[in-house]
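To start, the structure under review is shown below, and the notes come after it.
Missing here is one protein chain; the remaining ones are kept as they sit in the complex.
Naming follows writing order (A, B and C), and every chain is counted from residue 1.
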Amino acid sequence: MSTQISERSKSSVTGSAPFLDEAEDRSLGSLDERLEAADERFYYANPWQLILWRFRRHRLAMLSLVLLVLLYLGAIFAEFVSPYSATWRAQGLQMMPPTSIHIFHEGSLHRPFVYGLEKTLDQETFKYVFTEDASAPYPILFFTQGEEYKMWGLWPMRIHLFGTGEGAPPIMLFGSDELGRDIFSRTIYGSRISLSIGLFGVLISFLLGVMIGGVSGYFGGTTDEVIQRLIDVLISIPLIPFWMALSAALPRTWDATQTFFAITLILAAVGWTGLARVVRGKLLALREEDYALAAQVAGASKSRIIFRHLMPGFTSHLIVSITLAIPVAILGETALSFLGLGIQPPAVSWGVLLKDAQDLVAVAQQPWRLIPALFVIGTVLLFNFVGDGLRDAADPYSA
Amino acid sequence: MNMQTTNNVLVDVQDLKVQFLLHEGTVHALEGVSFQIQQGKTLGVIGESGSGKSVTAQAIMGIIPSPPGKVVGGRVLLNLPEEGASVRVINVTELPPSGAEIRSIRGKEISMIFQEPMTSFSPVHTLGNQIMEAVQLHYPDVSKKEARERAIEMMRRVGIPRAEERIDAYPYQFSGGMRQRAMIAMSLVCNPRMVIADEPTTALDVTIEAQILELLKDLQKEFGMAIMYISHDLTVVGGVADEVMVMYLGLVMEHAATDELFDNPLHPYTEALWRSIPTIDGDIERLTPIRGVLPSPFAVHQGCPFYSRCEKRIEGVCDQSRPPMIEARPQHWVRCFLYTE
Amino acid sequence: MRKVTVASLLVILALVLAACGGAPAAPPADAPAVDAPAAQAPAAPSGEMAKEAPSLAEAVAAGTLPPLEERLPKVPFVVGPGVLLSEANVPNWAPGQYGGTMNSAHSVADWSPDVFVMMNEPLLQAPDLSVQGIQGNVLESFEVSDDNTVFTFKMREGLKWSDGEPVTTEDVRFTWENIYGNEKLFPTGVPARFRTGYDPAGDPMTLDIIDDYNFTLTSSGPYGGFLRNITIEGWNGYTELINPAHVLKKWHPDFTPIEEMKADLEANNLTDEWWQLFSQQKRCQSWDVTRARCIGYPTLTPWVSVEPESPGIMVFERNPYYFKVDTEGKQLPYIDKVVSVQVEDVEMVNQRVLAGDVDFLRESTALIKVPLYKENEAKGNFRTVLTDMHVDSSMLYLNQTFNDETWRKISQDIRFRQALSHAIDRQEIIDSVYYGLAEMPMVSVGEENATYDVDAANALLDELGMTERDANGMRMVDGKPFSILLEHGAHAPDLEPVAELVSEQLKDVGIDLQVKRIDPQLWDQRNLANELQATMFWGHDQGWDSDYTGSDSFNRTARLWHLWHQTNGAEGEEPPQWVKDMYALDVARWSSVSGSDEFNGLKEDSFAWVRENLPAITIVEKVKYPMIAAANLRNVAEGGYAIASNFAGEQLWFEQ
Partner (left out) sequence: MLVYIIRRLLMLIPILLLVSFIAFFVIELPPGDWVTTYVSQLRTSGIQMSDQEAQRLTALYGFDQPTYVRYFKWISGIVTRGDFGWSFQWGKPVGEVIAERLPITLAISLMALVFSWLVAIPIGIYSATHQYSLIDYLATFIGFIGLATPGFLLAMILAWGANQFLGFSALGLYSKEFLDAPWSFAKAMNMLQHMILPLVIIGMASAGSTIRVLRGNLLDELKKQYVVTARAKGMSETRLLLKYPVRLALNPVFSTIGWLLPAIFAGEVLISIVLSVPSIGPLLLRSTLAQDMYLTGSIVLILSALTIFGSLISDIYLAWADPRIRYGGLSK
């Protein structure tokens, strides 16, 4: 494993060096005016710009990145994007399939609208039957006034991206759950916790991983041995009792936000070991490189050598690792919820929504309740595509 | 553009064009390269990195990495004498690159020695395994034992001491020089008609380099194979080659017998190369680097590719069209407007 | 002196039968059973019809098992129409055929509630698991003295443990003297059940053994409720009073020197703590029936636990010494074998139902899955029986003794509880959580308080002085925010959605109710420590007399008052008079003979007291409960409590 890492890391170092040399050489001779602009760009670009260019060429990764940005925007502006709050209930419209959006009313073209719904219980099958009342169309309104909310808990506002306005039947794009809550709005609100658990959790495990891995990799010897065995111990303890004990040990009086941060910490507490190993492996290889030696000879302190001289040697690799660790954390949150150890209702996360959908009735008769799962799968895929794109872009040999 | 009478020609490269289609653009790696290699003779190929010398070698072996590499024009003809007087002529560029026919040539008729003896062997297989493999690939009838004997014999011949023991050693247990000797043993174990040595001594220190060069010359005398010796080092090529070809950005700039080229370098690029290397008796201060930078590999050159760095360039001429290859002196070809009428 | 015997009960049944008229009459073969004195064996096996399962007949023929006559007690328990379940609930009771395996599923380790209920054999029994018409079960008959203090029991002569050993008063004496009387096993003496008035601090009853089959228990005061306490109260089976002394003596130092237990003690990291070995490993109480450690332990249950062929399942085979027969004299149970498979996720128990892998299921079904069951009935070859749930699954408890002065002042005010009751839109809850299959709480809340009326709720709250509102429109008390923290343990699937809905609905009247799910153990601990401010839990329905009368529900309604009562005033806080009234009613009820008119009258008084005082706020009543039964399973109740149908497992049979 370690030889593998060292060979790869060498290539990334030598891969970027020629550009610098050539740039210096340039001052020696006269410049050919006809040297094309594109060539010039190519020569003087720093490695980061190169990665960016290569990444932009990776269409799938680019598209994924755009979609991820949209998802995060949705999470940030959840109050505005979702037509209802996460706990709002449509009276009498429990377990309703997604609202159908029409454009024809009484045979003539109309702006997109919805009909009112009538719910009846079929006494034979015990299923609810929803029938549309086709007498009056209710147009879908954009930037419309709706339920009042506090943007980020600060400013009271009423404007929503879309809705049907007051007095009109509700528009529930993903249908409603067993309490009549809008699954679309809940998905958007849920993304807030789920997406940020990924980011924060990974950020914390990143910091832990880099620090501990850095120390282990740079000092080597006994320090390394001790840390490695410690990681062995940590990794070998099955996650479930570990999670359970930690989440059970949380004070019960904590509110949703505190629990959220605690769960983030719990996910991070077990997530750092992988990164620490990567960092260590890279450092073990890199510290033998000439430039680390040179810095040492020049009298730089060890921590300076680690963080100023060695770390940048594989930052790109770390970024890829992070990108790929975020979806793991998102999935981790859903797993915790499944075990009943994660975020607790009435707080909403994708894990909570998935736990709701872990229901045979949903699978067999109300498939729309599974839509939040598509968001989880989609987000994990998007992160993976972006991660792969970044990895390909950061690899100097990939032409 | 024949150097000599053609009856002994082993390799005949005709107007070879190779491009690499990369995302950043197209690299014109070879822009029409022609030359011949005689049986039992040594052709030295000189050039900076990116000049196309390694691509030329790969084209002869049919191992241009594809994608992104692609032969877009020209031919590489191999004249393989068969029993009797007949000659089998094969156009390498037309063969499927991983087909059986080209594979029967690789390693058997033409073999290759690479620059990096460190990485040219698989680290997890013994040297013996890798050398014997070359024998067994081409002589399926040869038993494992015979193949092993042959490998030991060849290792002994290239000067590896205690070959019968060391055949079971792993590459990392060999020094750089020894590894390169093993490489040579592997390339010669099937008694090929030609060996392409792609900068075989670049990674070695000077004394080892001399030993390896000596060894190659001895082996050529013994086995009579042709050698295509690729290097960026004029002095090394001068020591081994019968004739020398100078390449720059995918074009042959000058081609002549070794002595002729060394005595009368014609092309400004060759001259520049000549000046940039120290000689034992030379004056250190007279060393001058070639000015400017190697143009981007993606650049398309309408005129002479050396134009941007040439000290003798003729504006309005050299940058307008590509200079032709002309026989400026007997058996001495050069691609430069300075020698056109 | 009132005498209640099997015979007199059968007479009553016959009358009921006659009264019903149209109901399919019991086959004439039954008639002799009704007429015959209880002391005689009903319809002795005549020989023309097999009276035992083929597998047992084979064993008898092979000489490995004594004949049926020697295995049955002199007076077997006769199961017929209306005996285990009322005829109203099982209108088509019929004697069955032997054979088949009943497949079920459970989702807790080593514990199958459905099998446990099916196997439970209490000392006494009444149809439909009620307390009306209590008769003998494991015990043959009983008499109660006029002052409700002396209980004389007759055991079934010839009754045998599943290993063939006889059951006698020695098993009772051993239980009383060597188990309850041992200070290592029971440092505080006999359990509350055997103390006057079901009071942990009450005087213990005294046991007198008359002969091998007769004994009396005497209490210091009237304790007519003792009957229901050994009927079904708290699901305690015969092991409360009868344990196989012949087995347990081997692990009791009064009979066996500790040295002889050394090997077993050491294997468990014990030195001389024989009582740990005795309780944890050697003795099996009725609720241990599904435990793997109890395989081979002698029981009186219809089936006995046997070693399964693979891990993760429980297997029970018929008990050849089971003491019940049907009206044709055939030894029960009909079904050969019960197999319950452990499903790790409750949700997936239902998947087994859909796949037709389950012949009977009660505990793990869910109302919300009814449409799913209905859709798959034909495919899975089962039917969904909508019966009643024996508990009211969700009640809102406000702990009136929670340590917060403002809270106490508000929550102890009846107007506050009435206001909350008015603010709850029960119809919405019935629609969304109970699929319309529940009713408004007319018994425990009453029409007046159960109506959804936001204006009335607001008016009551304003009256309380909670007029001030915060920025979010939530009511405040004395200028401070007023917020209720409801913690529930998710013991049942509906607690969470109901709590969430109630929380949302209360917002409309400006009450901030925060809902939090905690794990059940923690819930228990916080409850005991008086740390729960409010919670949601079930309460037993009107047929189950304990809850509405307060003894258990006050544990959540007002923990400190409950504690005061439990400890005779040593701990906790003294409750106000209206609560003391309830406890007085409770005592009166425990004193009266279960099922008597006096008892029934007191029960009505208790309900009235509950409606008047709203100690806890019942959300819905008469929640329907789906029960899954194989399409060809017979003698299944069509109504009544699901759990009662479950209880009567020995009369179930597969129609071939």
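Please note the rule applied: a contact is a pair of C-beta atoms (placed from the backbone, for glycine too) under 8 Å apart; a residue touches a chain by one contact, two chains touch by 3 or more.
Small disclaimer: the values here were computed from a predicted structure and weren't measured.
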Checking the contacts here: which visible chains does the omitted one touch?
A, B, C
Hey, which of C:77, C:116 or C:625 is the one touching the hidden chain?
C:116
Among B:49, B:91 or B:119, the residue in touch with the chain that has been omitted:
B:119
Which listed residue (C:55, C:97, C:145 or C:279) would be found touching the missing chain in the intact complex?
C:279
For chain C, which residues lie in contact with the unshown chain of the complex?
101, 103, 108-111, 113, 116, 185-188, 191-192, 200, 233-236, 267-269, 273, 275-276, 279-281, 287-288, 291-294, 308-313, 315, 337, 339, 341-345, 347-348, 351-352, 354-357, 391, 489, 491, 519-525, 528, 546, 552, 566
For chain A, residues in touch with the removed chain
1, 3-4, 7-8, 11, 60, 229, 232-233, 235-242, 244-246, 248-249, 327, 331, 334-335, 338-339, 354, 357-358, 360, 363-364, 370, 373, 376-378, 380-381, 384-385, 388, 391, 397-398
Which chain B residues touch the hidden chain?
61, 63, 98, 100, 103-108, 111-112, 114, 116, 119-125, 130, 133-134, 137-138, 170, 172-173, 183, 186
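Criterion: only the chains that are shown with their structure count from here on.
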Give me the chains shared as neighbours by chain A and chain C.
none
On a C-alpha centroid basis, what's the spacing between chain A and chain C, in Å?
49
In angstrom, rounded to a whole number, how far apart do the mean CA points of chain B and chain C lie?
93
Using the touch definition from the top, list the residues of chain A that touch chain C in their complex.
87, 89, 91-92, 94, 121, 124-127, 178-180, 248, 252, 344-346, 358-361, 364-365
Please name which positions on chain C make contact with chain A in the complex.
347, 350-351, 354, 368-372, 374-375, 428, 431-433, 435-436, 487, 496-497, 500-501, 503-504, 515-519, 522, 526
